[in-house]
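Note that this complex is displayed minus one protein chain, with the remaining chains in position.
Moving on, here comes chain A:
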Amino acid sequence: MSSTDISLHKDVHSGHDDHHDDHDHDQSFIEKYIFSQDHKIIAKQFLFAGIFWAIIGGTMSSLFRLQLGFPEATFTFLEPLLGKWVEGGKLNPEFYLALVTMHGTIMVFFVLTAGLSGTFSNFLIPLQIGARDMASGFMNMLSFWFFFIASVIMFYSIFLETGPAAGGWTVYPPLSALPQAISGSGAGMTMWLVSMALFIVSQLLGGVNYITTVINMRTRGLSMTKLPLTIWSFFLTAVLGLLAFPVLLSAALLLIFDRSFGTSFFLSDIYVAGEALTHTGGSPVLFQHLFWFLGHPEVYIVILPTFGIVSEIIATNARKPIFGYRAMIGSMLGIALLSFVVWAHHMFVSGMNPFLGSVFMFLTLIIAVPSAVKVFNWIATLWRGNINFTPAMLFSVAFVSLFISGGVTGIILGNSALDIQLHDTYFVVAHFHLVMGSAAFFGMFAGVYHWFPKMFGRMMEEKLGYLHFWITFIGVYLIFMPMHYIGIAGFPRRYYTWTGFDTFNKFMDMNTFITVAAIIAFAAQFFFLFNFFYSIFRGRRATENPWKSNTLEWTTPVNPGHGNWPGPLPVVYRWPYDYSKPGAPEDFIPQNVPFSQTQSSNLPHERDFE
């Protein structure tokens, strides 16, 4: 069972087994691949959808970076792509805002929430806890198809005559409520809200499933304190989503009422487009509270799964137990808890009571402590390891680097006094693109490279992975480090161009440089795309456990069939991080190996279990 037998023969056989499986289960193509209830297929569906959205979101960022890097240039060559949004070679300023808005929405929700949690929670939870499938395969299927409908609506909104939503991904009313104020707040915003409502349904269906599965369906012997950190992180992510997303749904509903049914939850005393509106008594700040009550946990929904993924990959490839397993769980619990009480640090200068500001500054800066503990633990895991730099490991080490670089500036932004100057400048843009944008993307790449063999039964091409990694890693720093300088200089976000201000009429070269770096880094992602699709069909065949890892998913056949394990479910005896244990013949002991078989390496307190 412990799959140390890595040979070509085994490989071919499991290929055959899989083939037999296909005949055993009499499923039509549609049942098997489209309306599938198998968690592995659903995970792949989320992954492909996430990749699709990432390409769209990335392309959008290249477009608006072109405008920022070359404000004087004419973009007639974009006319075939953008049509009327390019007027005489100039990007329409409202379309620019729409691009920024959609880039944020797509990346945060569709790629880094659905694409990330949807892929890895679905794929890994049953496989790593030794379950045949999710608690409810049907709900799981619904979760994907709700997401799919949300995606279709959001995608359609891009092609509307009046453009997609354009008031920023945070859709603050009144701007998002008044089509007179910006054309994107017409049909585009309606579709944004409908799409997000469906998206939230999808997240809740998924979240309920992840939580239920982790609590109820762990295999024999797998207590919570023996869970891989990946499962802990997915579990906490699902809890966050379940508590936070309904609040966004309520905000969206109230906004729909204000937009369509004449209520005044967020609107008051408005004179716009030559007309005084009748709305009275509403508060735009209320929307911000509701939005950020989701919005802040949301950034942890994005980053927590990658904490787990990266911990797992670093331990496996450093051939060392993760340092401070319980501290890692504790810090994740702390972060998850605190993430609910820091939302108003996005609102220090929104006009809310300054006393609230001081409370939220205190709570925000506390989060730095568990985050620091995680970083120190990752670094300690590398110490005296025996590191194998697979592409997944490269991305994981870089993840730690990006998490530090982006995280430390959070200490500045979380300080309400300093936030006065830096709020809504490029300093914020640089901060969150490093810490939750790039770092989460790196975690996601690491996960794809690492679990690709289990997903598709083949290996990704390593050399291309290295190339992809190095260009991306260098590119990301070249893009986002200089943005801090621009932010310190006070450059505001979401500006079409800064040339109208003498104060901001500098750093022109820097912006051009950032744009060039961004386009190169984006282009490098096509190495990944090629590698990904090429390897699905023509990659080197994988073995059962190519990384010599301990967790249960590597005890399944190369292409796990429906039900995951052909025989009985594995039984768990130990924690997942017995790497390089002194006295053991191999440098890893999978979780399903009983202590009775490893007497040479058992620690004193483990003798009782023999």
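By our rule, a contact is a pair of C-beta atoms (placed from the backbone, for glycine too) under 8 Å apart; a residue touches a chain by one contact, two chains touch by 3 or more; residues count from 1.
One rule holds for everything that comes next: contacts and distances are computed from a predicted model.
Of "Phosphate transport system permease protein PstA", "Phycobilisome protein", "Cytochrome c oxidase subunit 2" or "Response regulator", only "Cytochrome c oxidase subunit 2" is the UniProt protein name of the chain excluded from the display. Of the candidate positions A:Gly50, A:Gly115, A:Pro174 or A:Pro590, contact with the hidden chain is made by A:Pro174. Of the candidate positions A:Ile256, A:Val341 or A:Met510, contact with the hidden chain is made by A:Met510.
Touching the chain that is not shown, out of A:Trp498, A:Phe522 or A:Trp565: A:Trp498 (per the contact rule at the top). The chain not shown here is touched by just one of A:Ser260, A:Asn386 or A:Ser596, and that residue is A:Asn386.
For chain A, the residues in touch with the chain missing from this view are 80, 93-94, 97, 167-168, 172, 174-175, 178, 181-182, 267-272, 274, 276-277, 280-285, 318-327, 349-351, 354, 357-358, 361-362, 365-366, 368-369, 372-373, 375-377, 379-380, 382-389, 394, 397, 400-401, 404-405, 408-409, 411-412, 415-418, 420-421, 423-425, 461-464, 466, 470, 473-474, 477, 481-482, 485, 488-490, 492-498, 500-504, 506-507, 510, 530, 540, 577, 579-582, 587.
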